[in-house]
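Heads up, the thing below is written out as structure tokens.
Excluded from the complex is one protein chain; the other protein chains are retained at their positions.
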Amino acid sequence: MITASGITKTYKQRGNMLGARAVPALRGVDFTIPKGGAVTFIGESGCGKTTLGRIVAGLETYDSGDIVIDGTPMSTLKHRHRQPFFRRIQLIHQDPYSALNPTRTIHQTLAAPLALRAKQTGRDSAWMDERARELLALVGIDPGYVLPRYPHQLSGGMRQRVVIARALTVDPEVLVADESVSMIDVSLRLGVLSLLKDLRERLDVSVLFITHDIATARYIGGDGELYVIYRGMVVESGPTESVISGPVHPYTQALLSAIPVLHGVELPGPDRVVPTEALDESHADSGCLFARRCPFVTAECEAAVPALVSDGAQAHACYHPQRRSVIPVEALA
Amino acid sequence: MTRTSAPGVRVDDLTVVYKTPAGELPALGGVSLSLAPGTITGIVGESGSGKSTLALSLLNAVQSPGRIKNGTVEIDGLGNIVELKGEDLRKARGRQVGYVFQAAQNSLNPLKTVGKQLLDLGRSHDFDDLPALLKDARSLLGRMGLDGGRVLDSYQHELSGGMRQRVGIMLALVLNAHLVVLDEPTTALDMITQAAILRIVREVHHERGLTTLIVTHDMGVAAEVTDSLAVMYGGRVVEHGPTTEVLGAPRHPYTKGLIRAIPRLSGDIDGATALPGRPPTLGTIPLQGCVFRERCPMRIAVCDTVDPVPVTRDARTVACHAVGRLATPVVPKEYA
Partner (left out) sequence: MTVVEGMPPTTVTLRRNFWRGVGRVMRRKPSRMVGVGIVLVFVFMGIFGPLLYPNPLPRDDNALYASPSWAHPFGTDFEGTDVLALVVTGTRYVLLAGLTTAVITVALGTVIGLLAGFHRGRWDTVLMRLTDLQLTIPGLPLLLVLSTVWKFTSPIEMGVVLGLLGWGGIARAVRSQSLSLRERGFIEAAKGLGLSTRHIIGRELLPSMAPYIAMNMLIAVTGAIYAQVGLFFLGVLPFDANNWGVMLNLSVFGGGALSSTAALPYLLAPLLAILLLTLGIVLVVDAMDEIFNPRLREE
């Protein structure tokens, strides 16, 4: 189990001679990834969700807050002692093209981490070969075909499966999937998604799914928790199905309203919410971060930042929470 | 000869081949498709389906090593664009056919302001009244919810992805083209920005009386804005018809599979099922028989040898042996 509390991260943007401008990417994010569970973060690009994934995977540092991995707070460890913990959390990159070394065959790509594993557990090279085949079979590709090949000889879907197999070589507890299917052909996408879903059940790995595509989030983590993140802050969270069907924060509603409607199959939701302005990072930070774009804004919203409060199952950071039905409804039902 | 009304477009038996070490391979294999005046048509397909090649053909802009081998593209008021050359072709691009390129976000010149690029565009098309052009551009940008003056004075890096996409649309429309082609207009944009751009496309389409073609890999995008939808696979249009009908009652097994593979926000999560196999690339498109047969659940013997002819029935075109069998006998093209 992994618990993160109060994670903040600020990037320094190189400014003029008078000094650098601080750009907050995360403003105190808390969440828990239970064993075998699914946690989803959704938001627009630049909302900090990618940074969050990289921090959880140990590829980026954070300014304050703490990450507790299986009971060990990372803040108590020196940097170089954290690696074995973060190795249990593997990031699946968005781009399967750059995630595999073009100069190495799939066999070489898998052999390196497996050799490390074999050394740790005192196994031999026969085990490595067997394990490589086992893992490739697990992710649904033919080891005999794939092993001697270079990444460029494989399709996008296959490449992403190889990336997943490579992550599994170190027996991780959590897979962080950051927009992991957005660059894969539409007809192959669902295959990779159902693989991730399958791995949750078969290997009991948890999935931290980071995306802007809420429907795929529902497909993988329909039974898990959903966090809606906006400009580095969680504005709404709760069980995935209940947030999707009954969002209370206007930003969540705007995100869900923006999903294209399959006309002919679906009807648009009756209360669709459209933001009044486009995302602008330079908007004031004093009140609710969404106030400038919110169609339901009041004076209160601009005074102070609303806190994330729970109403039982769902939590939201809004002064005027109201359930709206915004997602498309089945037309034929 | 600038038109003020929406032109119709008829693509007939268009074949585009790419020269490779393995010989000339067809990216488009005899595609026929018509765009009714004043409608928004969507082309959906995966990578390698030939959708971008088809879009480029409307400009007669297929790049080497590709070439148009056969077929015609008739555009009202312009004639067969395949036969246009040199200056005539250059003038037609922009004036009659506006094109918003894939990744329009990155197709602006980083060293020049948007306004400068607009003036360059005007001059290269011999516009005398440049102030009027600027005024048009400002009002178009204003229409799309941007501060026109500020945007024209900006460099590419000062604009967000959604703003650049709008600038791309403005540049395609400002010369008063009435046929507009948008290639993947919303890739790499966020959901909310995507929704805004699609809304703008639809509104501007109606206000200016355009014929619009949208090329996308995203069924949702096509569903949201188009009136008519063509599904492409392996260099063929396998299904074409009114959007709501194609989505609501797909006939071609590929369209059916594609729609079933889209995860949805409501209903049974496990209702989505993956399509087996993978899309063909230029080199693996079968030269004989149906291009989809390897992945098809309705495959029959004739699929291996005969490329199905598109059959049109009640405004819907489907190219599939099995579908033809079930409903009516295979109708040769001449009778369609």
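Letters A and B name the chains as they come in the text, with residue numbers starting at 1 for each one.
Going forward, a contact is a pair of C-beta atoms (placed from the backbone, for glycine too) under 8 Å apart; a residue touches a chain by one contact, two chains touch by 3 or more.
Since the structure is predicted, the reported quantities are computational estimates derived from the model, not experimental observations.
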{"item": "Where the missing chain makes contact, among the chains that are shown", "value": "A"}
{"item": "Which residue of A:61, A:75 or A:101 touches the chain not shown here", "value": "A:101"}
{"item": "Contacting the left-out chain in the complete assembly, out of A:33, A:69 or A:132", "value": "A:132"}
{"item": "Contact with the hidden chain (one of A:170, A:203, A:274 or A:305)", "value": "A:170"}
{"item": "Touch list for subunit A against the chain that is not drawn", "value": "57-59, 83-84, 86-87, 90-91, 93, 95, 98-105, 107-109, 112-113, 116, 129, 132, 144-145, 147-148, 150, 152-153, 163, 166-167, 169-170"}
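The rule is short, and it goes like this: only the chains that are shown with their structure count from here on.
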{"item": "Euclidean distance of C-alpha centroids - subunit A vs subunit B, Å", "value": "32"}
{"item": "Touching residues (chain side subunit B, partner subunit A) in the complex", "value": "46-47, 145, 160, 162-163, 190-196, 198, 217-221, 223-224, 243-249, 257-259, 261-267, 269, 272-275, 278-279, 295"}
{"item": "Sites on subunit A touched by subunit B in the complex", "value": "44-45, 155, 157, 185-191, 193-194, 212-216, 218-219, 222, 244-245, 254-266, 274-275, 278-279, 327-332"}
